[in-house]
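The other protein chains are all here in position, but one chain of the complex has been omitted.
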Amino acid sequence: MAEIPVLKIGDCLLVSIQVDMHDRLAMELQDDLTNRIVSERARGVMIDISALEIVDSFIGRMLNNIAAMSRVLDAVTVVVGMRPAVAITLVELGLSLTGVRTALNVDKGLALIRKAIDDPGGVLGRR
Amino acid sequence: MTQGGCLVVDKGETIAVRTSDDVVRVRQAVRARAIEAGFGIVDQTKLVTAASEIARNTVDYGGGGTLLIEIVREGTRRGVQLTFADNGPGIVDLKAAMTDGYTTGGGLGLGLSGAKRLSNEFSIESVPGKGTTVTLARWKL
Partner (left out) sequence: MAEDHATIIPQLLAENEQTLLRDWMESQKKSGARRGGQISEMELSEASRRLLAALRGGAATGQFADITAPVWDQSRTVLEDASRSHATLGLTPSETATFVFSLKEPLFALLREKLGKDPDRLAHEVWIATMLLDKLGLYTVEAFQKTREDIIRRQQQELLELSTPVVRLWEGILALPLIGTLDSARTQIVMESLLEEIVTSGAEIAIIDITGVPTVDTLVAQHLIKTVAAARLMGADCIISGIRPQIAQTIVHLGLELGVVSKATMADAFALALRQLGKAVVDRGPARQEV
């Protein structure tokens, strides 16, 4: 069981990363989320990183993996609350978050998920 | 008013980099030194992120090693210099290792090249079978 709490809001899962994670914790989170998407039939995953002061390539890979896995399970992943310094650094680092949508905060993130679920551009449409 | 471009070390500390918990410790220690050296938030973040990349390499590929954090001065500018050293298997093809996307371990392949982009100065020495040393520095302008 991961030490990072995962909440359920409607058909969305919400994770708020508060600690500076070491690698094992990040991997546990990845597994935990994937399991919960299936068990809770979640359509959306929101990852709140507003408390993260650092996002390096390992965390970036974790986010990409979560997004990829949730997409396979027909769920949308949104990352919210990225800090300016982190964004600037990620651009410099050359890291791109593929398949990850972003929003400024939890409210906008939920709205984004809602929109993506309700209006995906056709039942089997491309996102 | 430069003192002939010589590097003066104001303060240094060495920490072990052996486990993934150490990688977290590395981030905290580098952050503290960067703040001490008067870095703004963006420079702090860039330096700590670069350190995180190399620290992880040291743990995952270098079999563990050490990090020397130094606050340095060159003339009127102040900065932080990081020296990672391990006695691991070394890197056979340095040039390839420094290109984006190259990875032998399933990572994103951004560790070395990314850290270099985030630093003002970057140098790497590696002898296959002996070990690897990475030195990087960031200056407060």
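Letters A and B mark the chains as written, and numbering starts fresh at 1 in each.
Here is the rule we use: contacts are C-beta pairs under 8 Å (C-beta built on N, C-alpha and C of every residue); 3 or more make two chains touch, one makes a residue touch a chain.
If you're wondering where the values come from, they're calculated on a predicted model, not measured in any experiment.
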item	value
Selected residue (touches chain absent from view) among A:Ile4, A:Ile88 or A:Ile117	A:Ile88
Of B:Ile15, B:Val42, B:Leu68 or B:Met98, the residue in touch with the unshown chain	B:Val42
Residue among A:Leu33, A:Ile47, A:Val76 or A:Ala103 that touches the chain left out of view	A:Ala103
Positions on chain B where the hidden chain makes contact	1, 42, 76, 141
Missing-partner contacts on chain A, residue numbers	80, 82-85, 87-88, 90-92, 97, 102-105, 108-109
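Throughout what follows, only the chains that are shown with their structure count from here on.
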item	value
Chain A-chain B separation of Cα centroids, rounded to whole Å	29
Residue ranges of chain A touching chain B (in the complex, touch as defined)	20-24, 53-58, 60-61, 84-86, 88-89, 92-95
In the complex with chain A, residue positions of chain B that touch it	20-21, 23-24, 27-28, 31, 41-42, 44-46, 48-49, 52-53, 56, 100, 107-108, 110-111, 113-114, 117-118
